[in-house]
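Of the protein chains in this complex, all but one are displayed in their positions.
All chains are identified by letter, namely A, B and C, in their written order; residue positions are counted from 1 within each chain.
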Amino acid sequence: MPGRHFLFVPGPTNVPDRVLRAMHRAMEDHRSPTFPLILRDILDRLPKVLGMSSGRAFVFAATGTGMWEASLVNTLNSGARVLAPRYGQFAHLFISSATRLGYKVDTLESPWGLPAQPSAIHDALARDKEHSIQAVLVVHNETSTGVTSDLAAVRRAIDDAKHPALLIVDGVSSIGSLAFRMDEWKVDVALAGSQKGFMMPAGLGILGMSQKALARVDAATSPRAFFDLRDMIKQNDTGYTPYTPALSLLFGLQESLNMLFEEGLENVAARHAHLASGVRAAVAAWNLELCCRDASSHSNTVSAIMLPGGEAPKVIRRAYDKYQLSLGAGLGDVAGKLFRIGHLGDLNPLMLMAALGGTEMALRDCGIDIKPGAGLAAAQDVFRRDAVQAQKLAAD
Amino acid sequence: MPGRHFLFVPGPTNVPDRVLRAMHRAMEDHRSPTFPLILRDILDRLPKVLGMSSGRAFVFAATGTGMWEASLVNTLNSGARVLAPRYGQFAHLFISSATRLGYKVDTLESPWGLPAQPSAIHDALARDKEHSIQAVLVVHNETSTGVTSDLAAVRRAIDDAKHPALLIVDGVSSIGSLAFRMDEWKVDVALAGSQKGFMMPAGLGILGMSQKALARVDAATSPRAFFDLRDMIKQNDTGYTPYTPALSLLFGLQESLNMLFEEGLENVAARHAHLASGVRAAVAAWNLELCCRDASSHSNTVSAIMLPGGEAPKVIRRAYDKYQLSLGAGLGDVAGKLFRIGHLGDLNPLMLMAALGGTEMALRDCGIDIKPGAGLAAAQDVFRRDAVQAQKLAAD
Amino acid sequence: MPGRHFLFVPGPTNVPDRVLRAMHRAMEDHRSPTFPLILRDILDRLPKVLGMSSGRAFVFAATGTGMWEASLVNTLNSGARVLAPRYGQFAHLFISSATRLGYKVDTLESPWGLPAQPSAIHDALARDKEHSIQAVLVVHNETSTGVTSDLAAVRRAIDDAKHPALLIVDGVSSIGSLAFRMDEWKVDVALAGSQKGFMMPAGLGILGMSQKALARVDAATSPRAFFDLRDMIKQNDTGYTPYTPALSLLFGLQESLNMLFEEGLENVAARHAHLASGVRAAVAAWNLELCCRDASSHSNTVSAIMLPGGEAPKVIRRAYDKYQLSLGAGLGDVAGKLFRIGHLGDLNPLMLMAALGGTEMALRDCGIDIKPGAGLAAAQDVFRRDAVQAQKLAAD
Partner (left out) sequence: MPGRHFLFVPGPTNVPDRVLRAMHRAMEDHRSPTFPLILRDILDRLPKVLGMSSGRAFVFAATGTGMWEASLVNTLNSGARVLAPRYGQFAHLFISSATRLGYKVDTLESPWGLPAQPSAIHDALARDKEHSIQAVLVVHNETSTGVTSDLAAVRRAIDDAKHPALLIVDGVSSIGSLAFRMDEWKVDVALAGSQKGFMMPAGLGILGMSQKALARVDAATSPRAFFDLRDMIKQNDTGYTPYTPALSLLFGLQESLNMLFEEGLENVAARHAHLASGVRAAVAAWNLELCCRDASSHSNTVSAIMLPGGEAPKVIRRAYDKYQLSLGAGLGDVAGKLFRIGHLGDLNPLMLMAALGGTEMALRDCGIDIKPGAGLAAAQDVFRRDAVQAQKLAAD
């Protein structure tokens, strides 16, 4: 079909032409005298994206799913006990990974559409007098429901319980898009993939480790090989990697970091707030509900929109077949009940106007009663403002 | 600025990723045994795009402006007399090229916003009893006003006047987008550039020559070197070119021809009719006027939209600065009075939704009284139909 | 520095322009209706490269190191006993991975420069009356020494010992370059990375599993998450993946498979034999020794060339700094004692002439007594023949 496809799933996101060009390069010897220039550039700049002033960042040839594993095997003892709120599909899968790797997970169930509950975390930790829980696993932004958890509150809950557990955070759909404050929130392990806020193809896993987490690496008794940070640390210290790095993706990551810092991380976050406001204005004008039940938890990277009557899969399929628009489907407990618009990465208002226009047409085609143009007019009222202004409004 | 820029000037058009990739290739020796495979593939397929079953096509490392010159110097005697309607900026510049090259141009003036007038052509030719006029120069689709002339009617006018003049047609903003029927309309020379319907960067000029026009090449007394078809014919016959060809652009042209034929030329024309209908529906919903005064002459590749009060340049600038949207400005007689939306090449409805959304916001930002969302709702009503259906409606 | 760099390490190899172009593509939704077309195309064709007519192939977003882990955790019970010859650095690292993951490795030491010893494997298995050894781990082509082991002989050794152990083969630097006959050799697990014979950047791990190995997946008790084939099998059956795939690399792999099959796997192997013969002829003309002690074990993908007196690192550095030529260094037990020329992937004789020319100059610059041009003249004598002829000679 002619023209560009509009990719509005919440990952992979659009890879900017600059990044595609940066990856279109001949291979190099990863043991050459110049390779460390590439690796160190990346490892020096990644902590800034994570809001981390001490600790270290690491890059693996893997995905976010691999980083779940890496975050656990490098910090936990074999069979360790961990605590994890389950409030969406990706929280569920993180828990599932931990379970398969032999860890005992105390799960805190939340209704999908709500964020992780700091009070429940507090209470569970407070009950753990012997401090047998080694870590709390939290998904920052739950991609399946469009809900962002309050990590500052989670941190307060842990501190209030005076519990030494590590805070391990999945930031796959937040890092690089939303403000992420590893230092401020005392996150011990933050993990991400390349294919969302970093505007890259999937294939790189990113791990941020606090000093406290790093201190666990040698002591942790979990078996590990590919994800073993001991080798990675040793080799990274020399500017190299323990095995062949995914070099084309590293070239791309350098350029995506260039773009993030050229725009400025605060501006990136403000832009995502701005774009999300426009989407939510359109949803409201369509008289549809978000899966996210509370405005304070609205995700600025993905909106999950409820559609009663099992129409969501039809709308998604219509958008794809007729309008060259990829929307996200409902997953897990909300499969069939909603569709998702990803609004993260290399996006601007006009790209979202196209997505909202396509969504509106697909909704109408499927018989949803939408006032023509209403969503687009509402989005316009947001997009005609500027991003910084929008962020201030969102902050009020 | 993050995200994609939206290019909606009437040329250059968006270069599809496939074409960009095709041009990202190492150079080759243009005198190698395999070069003829590339050149012949192009020269065999170009005539189909022109609707030409006999005659020949040629490709120059030049632009449409160069093809004006090539079309004249290869068919006319030095100082020859030609007839040319002037009904927009590009008709004007074609005439200007002819004049500079020493030809005497009988100009037929039309108000901008109307097409070439077949009756005026007929009358001028009928008055030329001694047949001193060697050619009639017509711009098929006037990019400055969004007006398409009726070439079948022009042909009838020439035939009715029983005049032997060549019909030389500028198809720069029509060929590859609108139906072009060189055989049926007995066009003798058709010229185009690479950067519009061919979805390429500028840098190639394309020339189609009927048998009648080819018969003029040796006889024509105009001096010429770079654009001399005598060398081109001689070398093309062997599969080669008289001088170094613009090889990267030829690689791209092969791929753009692949895309045109995969979609099918009729489907390409239907799609352009469909997209244009959506744009015109939006313009009507905004209560704005097209420069084109007559629905039968509406261009399906570009719409020129009048804005009173000198607001057009402000709207164009606002769209560019705030919404990453490039619109076309008024040129020549209509400078400052209108803005143009190009809707040709590698486009689909959602891309136009973005452009119309950005236009609507820029109009509102400049104080134009537009009902929010009205244009987009009107366009949706068109785009929810399918392209073939739209063409039929347009044909009624 | 101007001009192309010459990459002659034994991986990553040169990525052909076609593959680079194939990866220069916009991202797509990996849950779209069309994604299975991409994945199935790859999974259908990979087994042919492995010489496998039953069984299944899998692709992971990881590297060959990850495939070591995947090959073990999906087939072995926790703490299982395995047998592994150690005859070079990559055999050593495979063993190290197994050890870290908690397996007990019976190591069979061979001097570096010799291949895996089938008789030693036979004897060790014959001694294991209770069949407590679950697998034999063999590196097919030892990249550190330029030695290829005889897998047919290894298979005979296992069969002669009437032992049920799985045969797990690291084919990282052989698969896609050398003939690999999974069926014929009854290899149970074959593993590879994308960055050698597949002519891709690193970032994909490839796993081939025989029916016998697949039957172990559910029963194996090793903990696993990222590399868990149970999810992979379940999702691949539907045309999808259990987590976000490394899509840009999959696009590249499709194109690299196109190239391998266009050339023909037999021709690929013949070409590698041809290129390797040229390199070995040059080495002989330089009066230098290969690390590989036995002509029947000469690797056709990499030659490791001994240099006495600690000159190897100087030669490598000189080649890099002065001639834009990357050669491989000695690793592990042979660190500092040799340099390596990788001759695998997208290569032709003239590329090797450049590499040999650069090597010859670097050797001379470092004071090695080489007759100028001798190596190049010897290589010419090979390269002037054709690849098929060379293979026949090699087979004699």
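Here is the rule we use: a residue touches a chain if its C-beta (ideal position, glycine included) is under 8 Å from a C-beta of that chain, and two chains touch if they have at least 3 such contacts.
Please read these numbers as outputs of a predicted model, since none were measured by experiment.
Enquirer: Any idea which of B:P2, B:G51 or B:G66 touches the chain not displayed?
Expert: Within the whole complex, the residue contacting the unshown chain is B:G66.
Enquirer: One chain is left out of this view; which of B:P115, B:P245 or B:G375 touches it in the full complex?
Expert: Checking each option in B:P115, B:P245 or B:G375, the one touching the absent chain turns out to be B:P245.
Enquirer: By the contact criterion defined above, which parts of chain C meet the unshown chain? Give residue numbers in ascending order.
Expert: Counting only chain C, the missing chain is touched by 1-4, 6, 14, 16, 24, 259, 263, 268, 271, 323-325, 346-351, 353-355, 357-358, 360-361, 364-365, 372-374, 376-377, 380-381, 383-384.
Enquirer: Can you name the residues of chain B that touch the chain not displayed here?
Expert: These residues touch the chain not displayed: 4-5, 7, 9, 11-15, 20-21, 23-33, 61-66, 68-69, 96-97, 100-102, 193, 195, 201-203, 223-228, 242-249, 317, 320, 326, 328-329.
Enquirer: List the chain A residues touching the unshown chain?
Expert: Given the touch definition above, chain A has residues 17, 20-21, 24-26 touching the missing chain.
Just so it is clear, only the chains that are shown with their structure count from here on.
Enquirer: Select, from all pairs of chains, the pair with the highest number of C-beta pairs in contact.
Expert: A-C
Enquirer: What's the farthest chain from chain C if centres are computed as the mean of the Cα atoms?
Expert: Greatest centre separation from chain C goes to chain B.
Enquirer: Compute the distance, rounded to whole Å, between the mean C-alpha positions of chain A and chain B.
Expert: Using C-alpha averages as centres, the distance is 46 Å.
Enquirer: Any idea how many Å lie between the Cα centroids of chain B and chain C?
Expert: Spacing between the chain centres: roughly 54 Å.
Enquirer: CA centre of chain A versus CA centre of chain C: separation in Å?
Expert: Roughly 35 Å, centre to centre.
Enquirer: Would you mind listing the residues of chain A that make contact with two or more other chains?
Expert: Residues 4, 14, 24 of chain A each touch two or more of the other chains.
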